[in-house]
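My questions will all concern the structure given below.
A single protein chain has been removed from this complex, and every other one stays in its place.
Which chain is which? They are A and B, in the order written, and residues in each are numbered from 1.
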Amino acid sequence: MNQPEPVLLDFSLLDRQIVDSQGLMVGNVDDLELAVTDQGRLQVTALLSGQQVLGDRLGGRLGRWMSAVARRLSPTPDPQPLRIPYDLVDTVGSEITLTVAKDLLAEPPLEAWLRKYLIDRIPGGRDASQ
Amino acid sequence: MKRLLAITLGILTAIGGFVDIGDLVANSETGARFGMSLAWVVVVGVIGICVYAEMSGRIGAVSHRAVFDLVRERLGPRVGLANLVGSYLVTLLTLSAEIGGVALALELASSVNYLLWVPVAAFAIWAALWRIKFETLERVFGLLGLCLVIFIIALVQLGPDWGDLGRQAASFQPTEGENWATYGFFGVSLFAAAMTPYEVFFFSSGAVEEGWTRKDLITERLNVFVGFPLGGILSLAVMGCAAVTFLPVGASVSDLGQTALPVPVALGRLGLVIVILGFFAATFGAALETGLSAGYTVAQYFGWQWGKMVPPRRAARFHTVVLVSVLLGLILLLTTIDPVQLTEYSLVFSAVVLPLTYLPILIVANDRDYLGDQVNGPFANILGVSYLIIIVVAAIAAIPLMIITGVGA
Partner (left out) sequence: MRASDLLGRDVFDTAGNAVGRIVDLIARHDADGQLMVSAALVAPGRRTRLFTYERPALAAPWLVHTAIRRLHGDVNEIQLSDLRLGPEARELPLPASLRQPDGDENS
């Protein structure tokens, strides 16, 4: 585990690319989930990723519009943001590396939908390029 | 030969920056109206893009993060989004123009109207982006684009008065019949063309696609310091040919056919064939560059998996953006808008987006968490800050000049 001490939440975590243990891209850190512990302390519990989360964070008319678009583009009626528990975070540096592979995390619905209904329908989408 | 193959990423990126459809016609038009008196702008632009492409390539190789990752990270999601919208629009307009350019090159070759070639070109570009390996695309079009070296040969063959050309280049003022406003507008356009943001988007993402690491920094620098000056020399050759052919007779240049003219004049039929091949390769290469960059910017802003280094089904959103961008470009062209005009407008908007792209690069190039011991030395920082100032000046001057001169009329 390689994380700076102390961690600046906005500077070091927010808006950084999340990468899995194989180097594949998972998403950006669009927000952080904070929780108040029983002892009354504030803990960073999870990374949050997703266009709706980003829209909520941007706020204002722009943010609301982005969240609305994200909801409309989502195939499920009530999309949940991608939530990555903080203990899956390995290193915090130029990118946020996780200890697990991407497959273990929920796939963003838009990616799944586009893959199934568009990309896989075009010949050649499955293999690596020639 | 292997050495030559290693620098094709730089060459291909430079093609998009110096000899794509917009640059070919603009450089020719500049030569026809201003002779070589704006040549210094190309030199200034080459140095600027070398400085920043080297930084962005270094960041890509050492940290595997491309420029648009940095834009959002350093400027924040709000300003980053403003940059995204601006950069995407500029890249899309340019992509559309390049598809048109490919069609125009095919028209020159076949005498079939370019509008009929447009759907063919769009499909071919998309199919190449879909199926062909990044490295192959880079090698083929980087090398074929070098056919444009024919302009250098043609210039020499035309037997110009080199002293005269030198005097024009050193004059630093508008030629007869032009004023400071048009001189300024063409100067800003040339500079913005040399430093268009999609060049650094493409080069840094290409560094990651190629799998460059810290060990490849020598290759990275070779790509920059050979590729971009070469692009600059080619664009000066186009300018020179036009200066020699059109300036003395006061003719103006506005299309690709006229841009090509000095070459068959100097070198006959074979020259014409080679220059058309060069146009095709350069515009096709630039279309690939802008098509991918359209995908890179959006995907990197949102954090999606991007790149041709994974199969398309593993980067569905990225490939959808690329597909939609090519389609939008196609539709735009089918409205019969002149592709060359498109680039002139997009150039000016890109001048405004430039500062928001280059500032994050400069900041991150100094960040040891990113680059370890490969951070900027004082020389790179002096150049980086100087060019940032020049870029801001160009950005502020761009739109007023465009309005005053009526887009360079």
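Heads up, the rule we're going with is that a contact is a pair of C-beta atoms (placed from the backbone, for glycine too) under 8 Å apart; a residue touches a chain by one contact, two chains touch by 3 or more.
Here the structure is a predicted model, which is why all the values come from computation and not from measurement.
K.L.:
Just name the one of B:D164, B:D255 or B:D367 that touches the chain not displayed here.
P.N.:
Touches the omitted chain: B:D367.
K.L.:
Using the touch rule from the top, list residues of subunit A that touch the missing partner.
P.N.:
Output for subunit A: 3, 5-11, 14, 31-36, 38-44, 48, 53, 56-57, 59, 86-87.
By definition in this document, only the chains that are shown with their structure count from here on.
K.L.:
List the residues on subunit B that touch subunit A in their complex, please.
P.N.:
So the residues of subunit B touching subunit A come out as 63-65, 69, 72-73, 76-78, 80-81, 130-134, 136, 302-306, 308, 310-314, 316-317, 319-320, 323, 369-370.
K.L.:
Taking the complex as given, what residues does subunit A use to touch subunit B?
P.N.:
Interface residues on subunit A, with respect to subunit B: 4, 15-18, 23-30, 49, 51, 54, 57-58, 62, 93-95, 110-112, 114-115, 118-120, 122, 124-130.
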